[in-house]
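Left out: one protein chain. Kept in place: all the others.
What follows is chain A.
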Amino acid sequence: MYSGYAVPAVALVVVATVLVGAFGLRISRTTSDFYVASRTVGPRLNAAAISGEYLSAASFLGIAGLVLVQGPDMLWYPVGYTAGYLVLLVFVAAPLRRSGAYTLPDFAEARLASQAVRRLAGAFVVGVGWLYLLPQLQGAGLTLTVLTGAPDWLGGIIVAVVVTAIVAAGGMRSITFVQAFQYWLKLTALLVPALFLVLAWQGDGAPRNAFDEPAAFREQRVVRVDDTLDLKLDKPLTVTVSGTVDGRAYEEQRLDLPAGTHRIEQSTRLTFDKGTPVPRADPASGGGMSPSRAENRAERPLYATYGLILATFLGTMGLPHVVVRFYTSPHGVAARRTTVAVLALIGGFYLLPPVYGALGRLYAPELTLTGDADAAVLLLPERMIGGVGGDLLGALVAGGAFAAFLSTASGLTMAVAGVLAQDVLPARGVRHFRRGTVLAMAAPLVASVLVGGLPVADAVGLAFAVSASSFCPLLVLGIWWRRLTPPGAAAGMLVGGGSAFLAVAATMADFPGAGPLHALLAWPALWSVPLGFLTMALVSLATPSRVPAGTAAILARFHLPEEVRAEVKA
């Protein structure tokens, strides 16, 4: 899909983001009326901002891709991404706001009065932030490749440069407005094309076999294989080949492939007939990609599903860019209301990607072969509607996708850069924050060039797992358990988060390859979260003399509504 409209659409989104960021404040708040000027951010605006920052490439592209490849089981992803806010609402939102903490390290310091725990929390913020930034950059690369045929790394670099420039220049002056704008932009960019796509689907006679196994080609389709892959056939397959199959070269020849595994070399063109079932494909070993973890999911679906649920439910509260937005709420009650509104906004948004996934299974099933399943959302408008209309809708989706990369990446970069500038790099000052910004973006950019191929939604899942095993115990026990001690918190974060982090590293390095151990490492949350909680509780119980002195007063501040506190003090 090389559409002439996509590039202007992406450019427009970037420019609009910069403009709203730089001038939103000026337009909205230049007044001599104190009442207007000192009005706090309402729950709805703040919720739109949080949603805008939260809905990342994984939500925008990844979920549709997973549903396309794996079918309806993958609906646990949107459920998990949304339900995380329910846990946040019930256990964390209001006390966290009342703690007065701006970042997670601030919270650690406010609760435990320990610089060491603060620094450790800072390190984990950087780790989680980098893990989360990585798929954003990869997603941007993929989008640009699909849209314009540019090389893989270009999109990531564009997003990195734009975000670094905006953040370092202090351009996100009215960040709440920018992020709220991004939410509505993303919603529009998915909703409008989805309406047209559903109409097109209706016009096509509303075929309902989207989740038949296996998916089948609805019309004759030419598929170009970019990376060498192994085709696994359960039944014989008839296909027209020009290229190399099983080591032999063909030129526009019809070929009957018997059941079994066949190796398709790169740059081979396969033409499938109408009604042919889509074969399963594995990227060939040594092909430069880690095997899709989704393949292994099939081996232990139940375990993987529970791992995913635990990671997303408990990981949301520890995402650095989400936490800082709660500071904007004026008090604890507003923080709760904000979270409820976030649940509504995100829940509404997540109805859309599965629609794309299902339609993708009907109309673009070959994406499972080429490994570009994440591109389904981008390709569908052109595929199903075509013409200028399809191009325009495609451009809209592309713009929305870039909004997703920009908003999440800028929020994460600010959070990571803030921690780097405050707790890691030596001196302080504005220029110093800029150095932090560059460092915050450079590491994931280098990693994104090095690591290819991890599916976007999976990579985000790993960031969630680390966050769930390190920050969830810290926040939940810190807010609800008065016997938490600094050594306990440090040990729990190190053991829980550290083990999840090592599991992530092993998965990325493709260490055990396959089998039960691989599944355990690929979905660490199910064991690393209880491990983190247990370590934190046990070490805290073992060091009762280290309970911080003002714990009772601190917990009272976390839990008492602000009015009550003011009355008590008065």
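Going forward, a residue touches a chain if its C-beta (ideal position, glycine included) is under 8 Å from a C-beta of that chain, and two chains touch if they have at least 3 such contacts; residues count from 1.
To be clear about the criterion, contacts and distances are computed from a predicted model.
Enquirer: Considering only the chain that is not displayed, what protein name does its UniProt record carry among "Signal transduction histidine kinase", "Peptidase M16", "Formate dehydrogenase" or "Multidrug ABC transporter ATP-binding protein"?
Expert: The record names the chain that does not appear here as "Signal transduction histidine kinase".
Enquirer: Thinking of the whole complex, not just what is shown, which of A:Thr17, A:Gln182, A:Thr312 or A:Thr328 touches the missing chain?
Expert: A:Thr328
Enquirer: Touching the hidden chain in the complete assembly: which of A:Gly62, A:Gly80, A:Pro95 or A:Gly127 does that?
Expert: Going through A:Gly62, A:Gly80, A:Pro95 or A:Gly127 one by one, A:Gly127 is the residue touching the chain not shown.
Enquirer: With the missing chain put back, one of A:Leu154, A:Ala506, A:Leu534 or A:Val547 would touch it. Which one?
Expert: Result: among the candidates, A:Ala506 touches the missing chain.
Enquirer: Thinking of the whole complex, not just what is shown, which of A:Thr17, A:Thr103, A:Thr164 or A:Gln182 touches the missing chain?
Expert: Of all options in A:Thr17, A:Thr103, A:Thr164 or A:Gln182, contact with the hidden chain holds for A:Thr103.
Enquirer: For review purposes, identify every residue of chain A that touches the missing chain, sorted by number.
Expert: Answer for chain A: residues 25-26, 29-35, 37-42, 100-103, 106, 109-110, 113, 123, 127, 170, 172-176, 286, 288-290, 327-331, 414, 417-418, 421-422, 428, 430, 433, 447, 450-454, 498, 501-502, 504-511, 545, 557, 562-563, 565-566, 569-570 touch the chain left out.
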